[in-house]
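Each remark here refers to the structure printed beneath this line.
Every protein chain of the complex appears in place save one, which is left out.
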Amino acid sequence: MKRHRPLSPDAHAHLDGIGRAPESADERRILDQLNRALSHYRQNLQVPGPEVDDRVMAVVAAPQSTHRSLWRWFFAPVDVRVRPATAFVAGVALVLVLALVVPRVLPRGPGGTDLSSQSVLVQFELRAPAAQSVSLAGSFNGWSPASIPLTRTPESDRWRVTIPLRPGEHEYLFVIDREEWVADPHAHAQVDDGFGQSNSVIMVGPRGVARL
Amino acid sequence: MRRMAVVLGILLSVTAPMHGQELDVRAELMRRGAPPDFADRVAQLVTAAHREGLPHQDIANKALEGWAKRRHVPSERVLVALEGLMGAFRAGRDAARMAGISAPPMTVISSAGLALARGMTREQIADVIHAAPTPEQAAGGLAVASSLGAQGLEHAAAVRAVNDAFRDGSPPEHMLELPSVIANLIARGVPMSDVARSILEGRGVPGGPGVGIGPPGNGVGRPPGVPPGRGPPNLNDLPGKAKGQGKNSSA
Partner (left out) sequence: MLGTWVGGARHARGVSFRALTRSTGESPTPDGEIVARVRAGDPQAFGVLVTRYREQFAQYASALCGDADLAADALQEAFIRAYGSLDRCRDPDNFKGWFFRILTNQCHNVRDRRREHVSLDALAIGERSVDREIDRAAIRDALDGALSALTTGQREAFVLKHMVGLSYAQIAELLDEGVDALKMRVYRARDIVKDHMSEFLES
């Protein structure tokens, strides 16, 4: 590419919107055309619209999320004095209904992971030096393939993410380059996913997870 | 009292028709690009599960999983799997009833269904249910037992380990650590048959909870990476550019 003379300080000042046009007629012409090209570009620039918002929120707001606040209601401290007889009736109904609703109402935070004070941090790691991207998809985030990305370690052959998870069993897989679903060799076990494939599982205890 | 009434009111209105739920899974699938007829059929199954008193949210989650994996799983296969899951839940509910819980909670139905799917017998399920102090804890015990089974511990030993944990009075959460303990043993090359024998002969899980519950390093393997309780790692880790990363302050 042919090397041209760099723009003069006056030209830069002019492009910055201060000072008057440079003295050289050549330079003035180039600046004028550059400005017009830029202005033309700006005016005709097509930009993404609100459909982006919808697509993002579809991933962000998985169905379970709508019950988060309800979940917290149940377990917020309740300093209510209740008389024994009524307590029994209300208690029984509450237990029955809670058993129906609450256990299947799974609180989720950003990325679908849990943020409650009971959650425990769990690290996930995968060795994938050739991958362009790796993410984590599982029961804790509605199996969204993109919402929990892993980060490459400085040594760059491994990918890692640490997320809070509730104690209990979680099924998951890694997603490489947005299309390849791979198991976690460090999981507690691999189980049938019901579709003829396998899922990795870990059982998270109150103090975290130890694995292979 | 008022709060209880309010809570009950909310709960009952939520559990009644749960139209919101059905719309949610259907809408969610469509937002993720699923064809309307697939989303409709899933919604029908979820509604049916709800009406039958089965864990319909698990069905919904399974559908999301199947759709996410669509590159390898045709939608018909997903629907078949959902029906299979409902069958597993029905069987789990039967097993729980046979064990004496007349109205099993969803957690029990779900865990019992899972346990059957992973090869536990109805007798073994009943065993865990009888050993557990409450149905909720039974659900937990069943989940742990199925997990141990999936790791390669024979079911009889898995059930015994869980029941021992119930009976020796350790807090229920500690049972959740059993799979981690087993994973440690596997990593150290201990054969599962030895572990099973130790359990079945009454010597418990080597290094399991109940032995050295307390500070880390006492039997239960410490998780690699970030230990719980210590906030998120200090990750200044947005990939790519390093400059300008240090501060997020507004100038």
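Chains: A and B, in written order; residue numbering restarts at 1 for each.
Keep in mind that, in the parts below, a residue touches a chain if its C-beta (ideal position, glycine included) is under 8 Å from a C-beta of that chain, and two chains touch if they have at least 3 such contacts.
Nothing here was measured: the structure is a model prediction, and the numbers come from that model.
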Checklist line | Touching residue (missing chain; options B:Ala43, B:Ala95, B:Leu153 or B:Leu176) | finding: B:Leu176
Checklist line | Absent-chain contact - pick from B:Leu29, B:Ala49, B:Ala96 or B:Leu114 | finding: B:Leu114
Notebook entry, point to check: Which positions on chain A touch the chain that was left off?
Noted result: 1-4, 6-7, 12, 15-16, 30, 33-34, 37-38, 40-42, 44-53, 55-57, 59-62, 65, 68-69, 71-78, 102-103, 106-111, 115-118, 139-140, 144, 146-149, 164, 166-171, 191-194, 206
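We adopt the following convention: only the chains that are shown with their structure count from here on.
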Next item on the list: Could you grab the centroid distance between chain A and chain B? Build each centroid from C-alpha atoms only and quote it in angstrom.
Entry: 22
Checklist line | chain B-facing residues of chain A, complex | finding: 54-55, 57-59, 62-64, 66-67, 70, 73-74, 78, 80-83, 86, 90, 93-94, 96-101, 103-106, 120-123, 125, 137, 139, 142-145, 151-152, 160, 162, 167-169, 179, 181, 188-197, 201-212
Item checked: chain A-touching residues of chain B, taken from the complex the two chains share -> 1-5, 7-8, 10-12, 14-15, 20-21, 24-25, 28, 31-32, 53, 55-58, 60-62, 64-69, 71-73, 77-78, 81, 84-85, 103, 105-107, 110, 117-118, 135-136, 139-140, 143-144, 147, 150-152, 173-174, 176-184, 186-187, 216, 220-228, 230, 232-233, 235, 237, 239
